[in-house]
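All protein chains but one are shown at their positions in the complex.
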Amino acid sequence: MTDDPLAPVAPPVQLPPRLQGVEAVQSVRTPFRLEYHASSGQHMAAFLRAMKQKQILGERCPTTGQVFVPPRGVTPTSGLETTELVELPDTGYVESFCITRVPIPGRDDLELPYVSAWVVLDGASVGFIGLVAGIPADEVRLGLRVKAVWRPDEELRETADNIHHWAPTGEADVRIASYELIGAPGRPPAERQVRA
Amino acid sequence: MAKERCAVIGVGQTKYQSTRGDVSIAGLVREAALRALADAALEWDDIDAIVIGKAPDFFEGVMMPEIVLGEALGGVGKPVLRVHTAGSVGGSTAIVASTLVESGIHARVLALGFEKQSESNAMWALSLPQAFQTSINAGAGGYFAPIIRRYMAMSAAPELVGCLVAFKDRQHALANPYAHLHQPDLTFDQVVESPMLWDPIRYSETCPSSDGACAVVLASEAAAAVAPNPVAWIDATAMRSEANNFGGRNMVNPAASSMCVADLYAKAGITEPRREIDVVEMYVPFSWYEPMWLESLGFAEKGEGWRLVEDGTTRLGGALPVNTSGGVLSSNPIGASGMVRFAEAALQVRGMAGEHQVDGATRALGHAYGGGAQYFAMWIVSAAA
Amino acid sequence: MIDVAVVAYAARQQPVFDENEIEMMAPVIEDVRVATGLGPDDLDFTCSGSSDFLAGAAFSFVMTVDATRPVPPIVESHVEMDGAWALYEAWVKLQLGEAKTALIYGYGKSSPGSLRDVLATQLDPYAAGPLKADAFGIAGLQARYMLDAGDVTEARMAEIAARSMASAESNPLSIRKGTRRVEELLAEPYLHDPLRAHDVPARADGGAAVILATREVAERVCERPAWVRGIDHRMDIHHLGARDPRRAPSAAIAAQALAVTADKIDVAELDAPFTHQEALLATELGLDSEATTINPSGGSLCGHVMMGAGLTRIGEAAARIHRGEADRAVAHATSGPWLQQNLVAVMEG
Partner (left out) sequence: MPDEGVLHADVTLEYPFTRSTGPVVGAFLTALREGFVVGIERPDGTVLVPPCEYDPATAAPLTEVVEVGDAGVVTSWCWNGEPRKGQPFDAPYAWALIRLDGADTPLLHAVRASGPDALATGMRVRAVWRAEREGHICDIECFVPEAEGG
């Protein structure tokens, strides 16, 4: 081990006469562009179409009964394909949140700071990300009951951004049973049926 | 057949910087590899196999760069593997390399983690526009801030514990010539007054974006016997993965972390980590994760980890020094950071950590995590065979 | 060496899968679990292979891990390589004696992007990459070297295509199939002189899953396990100018290390996306095409799943041992331009 930890390891380069004393290129611009024509998958398509009707769809885990939103077609608690979609209300509680002062690329309409939050919908087992507004940022708290504020009907598209933000309902806060655990556990994941 | 013993006989690192404008990508990885080979007094041809670890290839815009880099690391005619397990990749790369020695297949393996983030930028590469996803993209800070908020509520920890960790690691970094952030004039107040980015995470409590590479040479018992410098024996390794979003998930102390460390300690025969482990190189990209991981790794009771930060236990010179290298908070080339933790742990028990050496350290823990705190890779190294 | 066998294989291949990656792979992973009765709690290790570039998403493999039921946590790793190298990592893990079973999968959905152009980003980023030479152009340059040197003729390439398409008839997964005469194929116009349409791979979305098990489990869950007698992989030079484009020394080294030709080989599944590459690999591995059936599945030419084609070759070779159609089989996987990195596995019934 040489004693100088930062001693250079690459030997110096010898240049031909025509390059000596010439200002050397140090970096090169290599523009990169790849286009993808992505497909959403079956379950996400159903979720996005429902969103256009101001409806929120989750999927039920075939072994634990947990409800996941948005649906991705396979639940991690079973490792199996989802067979049942579930309609969820647009009400729930704030499970965790973050007052953010960093802009989101492509969302310069958002005034800083904004509150991004994981909202557990009534009947769902996991949080669903969205913005909380209609309440001062420093009053947002774990357990806050909220309801979706949808964009005007003419602006609705196949996107979860149809929910403009979640606003407090004024109902009593949900008591957070444990600060460590998130969502609502269903049946224990270990018990599973192998698909016939 | 019983597992072969495996030791770290060489460590090499590059100077971590926001932009290493003086080297090509091959130059960056060769800098770390050549230093590791020099430490082990070996040449390229003495290496039997290479395992390269790096996080998303979008950082450099080169698909599977190991195809181009294999030859730059003396890989022609040899096995070359490329591991990618998100943030924990540096750790899992070292573990995969150790299995190649422990299984008796190879005698000397070069494991290297790298990232050259300045070729693009971390924000772009980590939050690529995705079809069908909501545009509310919390990014890493936005993802971990709510978890940190839950730990603060659960532990009732004093509000400035995160700043204490950030200040400690930046001071440690001054004793590490490779560290990216060298801020000799930084004051604690400056850390506290730093702007809040994702409440409760301040700018000063987040890690930088760095270019960098880190390499280790792993060797069998026979090869380690002829190594010129002290070696670090790998007592145990462990990896676990879990989903990042399901009902009942413990977000503050993920089951993948607690199960991984339980497996690790069982294999290493560790029952009292606080007493049996001398120094920890822990993956802390956001400062509050130090107290949280201290609890998950069994060094403190639930809700009590912050006390070890507050009372100076985790400082160089404390009873359980953490990240004396400056840690991820001082240098973060994502693909290398896990490997840097594993390598710095090895340097400690080899007595080769220089200015940030913990005197008399004989057993160290290297720890890495990735994804939504869902991928974990850890190893225990010790001075004794 | 601890005896390890391939005990189950399943795969899906289609020109386009509209489903997302996890919906595409979940049935394949469930098929190998059902075939062996080994559920998530019985699988000691999981290892997968995929590429972010194909999916256009950083950490694209994270989503697909849900199909392995990672609740409670599992021991899992991932390579940014073809699933065949994930199988190598799992095989090494089983050699440590700590794990007895391993689930391996490899997959790629290349239809959303343009695979030929994505692969251009795999070339040297300073001098070759910026020219955006796509995969067919690069392969065509290799074919020209072999044609000029007489290693192969356009007719021989057409024979390989015709034989592969005929074999593919019996493989429900294959994309390209049919009975074509060599003269007919040679009458086709050039796609990329010297390559014609039948010389280039039939791109496909999809993936494969395999389960490896040590003896005590293998003999319980599989009637005729395909024992992995040896597996080895090597890499060659990348620099297009410094390489010998008519050779793949890494394939030869791996084959010699495994004594591939020490005994009769009934079946060889070679991951050769281009016809001239099959001829090159057969030579490097020392195969005798009279005694050995090459690519009975139709091979990667008739169905090429990026990041999954190599693991599919291993699965197809093992399946023929499971079905008693072969006693000794060789499987091969490749990566990089001009067969730059090659893995060889020898399996026996």
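For clarity, chains are labelled A, B and C in written order, and residue numbers in each chain start from 1.
The rule is simple: a contact is a pair of C-beta atoms (placed from the backbone, for glycine too) under 8 Å apart; a residue touches a chain by one contact, two chains touch by 3 or more.
Bear in mind that the values here come from a model prediction, so they are computed numbers and not experimental data.
K.L.:
Quick one: which shown chains sit in contact with the chain that's not drawn?
P.N.:
Looking at the complete complex, the unshown chain comes into contact with A, B, C.
K.L.:
Tell me which of C:G140, C:P273 or C:G336 is the one touching the absent chain.
P.N.:
C:G140
K.L.:
Please identify which residue in C:V79, C:I211, C:L240 or C:L339 touches the non-displayed chain.
P.N.:
That would be C:L240, which touches the missing chain.
K.L.:
Extract the touching residues of chain A with respect to the undisplayed chain.
P.N.:
Interface with the chain not displayed, on the chain A side: 10-16, 18-19, 22-46, 48-49, 83, 85, 158.
K.L.:
On chain B, what residues meet the omitted chain?
P.N.:
19-27, 30, 44-45, 58, 60-61, 71-76, 116, 118-120, 124, 128-132
K.L.:
Just checking the interface: what residues of chain C touch the absent partner chain?
P.N.:
Counting only chain C, the missing chain is touched by 18-19, 56, 114, 116-117, 124-128, 130-134, 137-138, 140-145, 148, 190-195, 237-243, 245.
The working rule: only the chains that are shown with their structure count from here on.
K.L.:
Look at the interfaces B-C and A-C and say which one is made up of more C-beta pairs in contact.
P.N.:
B-C
K.L.:
How many angstrom between the C-alpha centroids of chain C and chain B?
P.N.:
That pair's centroid distance is 33 Å.
K.L.:
What parts of chain B, by residue number, touch at least two of the other chains?
P.N.:
Residues 61, 243, 246, 249 of chain B each touch two or more of the other chains.
K.L.:
Where in chain C do residues touch at least two different other chains?
P.N.:
In chain C, 53, 56, 65-66, 70-72, 118, 121, 125-126, 129 touch at least two other chains.
K.L.:
Once bound in the complex, which stretches of chain C touch chain B?
P.N.:
2, 46, 51-53, 56-59, 61-62, 65-66, 70-81, 85, 88-89, 92-93, 95-97, 118-119, 121-126, 129, 232-239, 249-250, 253, 335-337, 340-341
K.L.:
Under the stated contact criterion, what part of chain B meets chain C in this complex?
P.N.:
So the residues of chain B in touch with chain C come to 1-3, 24-25, 54-58, 60-64, 66-68, 70-71, 75-86, 92, 96, 99-100, 102-105, 125-126, 128, 130, 239-244, 246, 249, 254-256, 259-260, 371, 374-375.
K.L.:
Inside the complex, what are the residues of chain C that reach chain A?
P.N.:
For chain C paired with chain A, touching residues are 16-20, 22-23, 26-27, 29-30, 33-34, 37, 39-41, 53, 56, 63, 65-72, 111-114, 117-118, 121, 125-126, 129-130.
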